[in-house]
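As you look at this complex, bear in mind that one protein chain is not there, while each of the others sits in place.
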Amino acid sequence: MSARKKLLNPTSVAALVGSALLLFLALAGPSIWGPAADTTDVSSRLLGASAAHPFGTDELGRDILARVLTATRLTLLLTLGSTLIALAGGVVFGLVASILPKHPRRLFTGLLDILLAFPWLLMVLFFTVIWGATATGAMLAIGFAGVPSFARLVYNLASSVSGRDYVRAARVVGVGPVGILLRHVLPNIANPFFVNAAATASVTLLSFAGLSFLGLGVQAPAYDWGRMLQEGILRIYINPLAAVGPGIAIVLAGLVFTLVSEAVAGTRGAGFRAVAARAAGAVTLASRRRESVRDSAAPVGDTAAEITDLHIAFRDADGGVVERVRGVDLRIARGEIVGIVGESGSGKSLTAMALAGLLGDDAVVTTASHRFDDIDMAGALTASDRARLGVELGMVFQDPLTSLNPALTIGRQLTEVPEVHMGMRPRAARARAADALTAVGIPDAATRLTQYPHEFSGGMRQRAMIGMALTGAPRLIIADEPTTALDVTVQRQVMGVLHRAQEETGAAIVFISHDIALVSAFCDRVIVMKDGRMVETLDAERIREDAQHPYTKALIACLPDMTSDRTQPLPVIPPELVPEALDDAGPVGVRQPSGASAHDQEVPV
Amino acid sequence: MNALEIENLSVRYGRTRVVESVSLAVPKGRTVGLVGESGSGKSTIAAAAVGLVRPEAGSIRVDGVETVGGGSAARRARRRMQLVFQDPFSALDPLMPVGDSVAEALCSTGRRWSRDERVARVRRLLEQVHVDPDRAGERPGAFSGGQRQRITIARALAGEPSVLIADEVTSALDVSVQGAILNLLREVQQELDLSMLFISHNLAVVRYISDEVCVMRHGRLVEAGATEALLAHPADPYTQDLLDAVPVLGERMQF
Partner (left out) sequence: MTTTPPPATAEVVETTTAALAARVEERRLRRGLSPRTAFLLRRLGRLVVSLAVVIIASFLLMYLVPGDPVRAALGQSATPQLVEATRTQLGLDRPMGEQFVRFIGGLLTGDLGTSVRLQRPVADVIAQRFPTTLLLAVLAFVIAVIAALPAGIGAAVLARSGRRRGLSITLSAVLGILIAVPSFLVAVALISLFAVQLGWLPAAGWGQPADAVLPVIALAIGPMAYLVRIVQVEMLAVLDTTYMTTARAKRLPRRLVYLRHALPNIVTASLTVGGLILAGLTAATVLIETVFAIPGLGTIMVSSVGAKDYPMVQGVVIVYALIVLGVNLVVDVILATIDPRSSITEG
């Protein structure tokens, strides 16, 4: 978020206003309302709400609202005290643990985890026995009870940064552990640290109130909100506001800290998540990285699938609309193998997903026509349409580890289509699944069906995905970068499997890749895409000779192969032809090797 | 004398031996390519060379000086090897201006640099890799993938190495950008008379940039020799498999 946006959004404004208010009350409160809070007036004791006393009076006739406002100072001071203890202890132990060598570190984190298993309140009560049921004792108790959780958090943050490449680079260059801590670790954990610090303050405030409420915190004649709550609850039938009043104050103050946490956070919702995690006693509330959705010339009777004038757009964070595919026509003939080649941001994967009808609600898709065989994909699909699609359309994705459900056996995943769409009984479906696995070259199929995806190697998983398509009766298989994550020898095997599958079923294949050599070696026809448009369509075997478009020619020329001239510099794609996404003059290109955005300063909260 | 000599290197992770008795040499001013698939151990060799992992056995010598083990001589020798990392997105601290990231590597030279010297040196390095030196104060997020890779090369050069180890430096880049980086490496090598160990799984790229090639598989060195000769007439069947598996533009794949 840009700095300006950060300051002006509602959360930040609310946080600022709230903090200012709390600060004012803490500093000026006792001077302004102190006298009213201490004035006893036995004749007006235990009154309910009225104009003179909006929250009523307590048993000595003192105005409760005035007491609530005056108590702000003590409550906040104690909260800050405990929070600082927890933060200081957490930072020291967490950072020290992160630079310890392996075995002492294991011991230390093991001890931390043991401490974390116990609810904090238990630890607080334990410490209260030691330091006494007084305001200071409670402050120490809550502070120290908060150290293990914060230490674990700091340790997690520091370790995750230590594992990054730029820290390894610094180590190679000779920067010592302290230097790495100061120059790389601290700045990069600063944001999540402050988010969690504010969250801790919020939870500490509530905890302190709880402790005073139990009578183990602030003792009479001093009073904080918690103590007032305890006194108020004894008289709840007479004057509910005696308890509700301080209660509201507690909630509002906690909310201010939560808002501060949220305002500091870079990602939306991170602050709230931090507070929730702290409140529940969890160290972190795991927030998974989102995988991005990989995010592309015959009469109708001979067409396996077609899509015309395809436009795909997405809404961006500021509410605008970004067009990623700008008018693509694609027609796949029956049994044809079509390859779509493009670099990052070309829109090739999005086109393929659109062809399959699998884009989510967040994509704005418009087409002139969209058909799969004789099914009109642009309209509503009937149940029999869906069944046919399930049987006749197969998908193979790039990362086989994530495209197979880790919680289900291979057998379960391969028998679904036969059972649900082809009306087969479980035994027949299993036989069909076993046949499919054998067809893709996986031996011992019956045993393999009972295994889980993580028990397969990468190449085997990809073959299993192809096998999944074979359990149906595929008319079209869409393979999106299926071998990009595989070694070149494994790639060859998987391509072989795909080839055999195509021969045996007569299915058409749409093969998407950034590797133009691979695509031209496997497909009949090659389509080149750039910046959301189709640049050229070429016959695969004549690709070098027939290429007309400057981008295609440049792409082919700058690809090093086994016959490139080693004495010359490699040809480079001239700047005017470089895709927008990779343009040096602009911001970072879209292609993210690990699927996560480089801008994600995900608060690991 | 060879710029880099690795002799009988073995590295262990936990219970498995990831690199097993590997010996190779990089002659001065030349490029040796190290090619292998995943699990071959090639990246581990790079890590061991710069001191990120401790070898179980074997020696690594830079300009004749032993780098394995403790002691300041070994440490100094290690600093004469610099590593260019694979992933341009994670190789630079996202909060640090790129000029500072490059300057950080200056302490590898062992000399003290005054502030002015440092600034001037960083400018010179950025120019050398064709990145606008006036942008030294910007953070990595403002640059494209290709530019970031150039900056990581500049950082490696800041350490004034005699050996440059490039570990899968083009694997995360698109084709448009790949060629430019390879050309830059060549250019820089010739300008500074560097010796280079180029690690990659991409046979075509390794062939293009290396004078000699070493093939690794499952932690062992399978074959080594002059690039053209080895790839034209591989002695080992695994090398032949690798060659057969590389798709050729316009040539139909045979199954």
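By letter and in written order, the chains are A and B; residue numbering begins at 1 in each of them.
The criterion applied here is as follows: a residue touches a chain if its C-beta (ideal position, glycine included) is under 8 Å from a C-beta of that chain, and two chains touch if they have at least 3 such contacts.
This one's a predicted model, so the numbers in the text were calculated from it and none came from an experiment.
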Touching partners, among the displayed chains, of the absent chain: A
Hidden partner chain, touching residue among A:Ala36, A:Leu125 or A:Leu186: A:Leu125
Option from A:Ala356, A:Ile512 or A:Leu570 whose C-beta touches the chain left out: A:Ala356
Touch with the omitted chain, as defined above, among A:Thr40, A:Thr402, A:Ser457 or A:Thr563: A:Thr402
Options A:Ala387, A:Ala431, A:Met562 or A:Leu577, residue touching the unrepresented chain: A:Ala387
Full-complex contact with the absent chain, from A:Gly210, A:Gly335 or A:Pro571: A:Gly210
Hidden partner interface residues of subunit A, rising order: 110, 114-115, 117-122, 125-126, 128-133, 202, 206-207, 209-210, 213-216, 229, 233, 236-237, 240, 243-244, 247, 250-251, 254-255, 258, 272, 275-276, 279-282, 285-288, 290-291, 293-294, 356, 358, 361-362, 386-387, 389-390, 393-395, 397, 399, 402-408, 412, 416-417, 420-421, 452, 454, 465, 468
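Keep this in mind: only the chains that are shown with their structure count from here on.
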Whole-Å gap separating subunit A and subunit B, where each centre is the average of the chain's CA atoms: 32
Residue ranges of subunit A in contact with subunit B within the complex: 164-166, 168-175, 183-184, 187-188, 343-344, 487-492, 495-496, 499-500, 514-518, 520-522, 540-544, 555-556, 558-562, 564, 566, 569-573, 578-579, 582-584, 586-589, 591-594, 598-599, 601
In the complex, subunit B residues that touch subunit A: 37-38, 50-52, 75, 79, 82-83, 85-87, 89-96, 101, 104-105, 107-108, 141-147, 152, 155, 159, 172, 174-180, 182-183, 186-187, 201, 203-205, 207-208, 227, 231, 241-253, 255
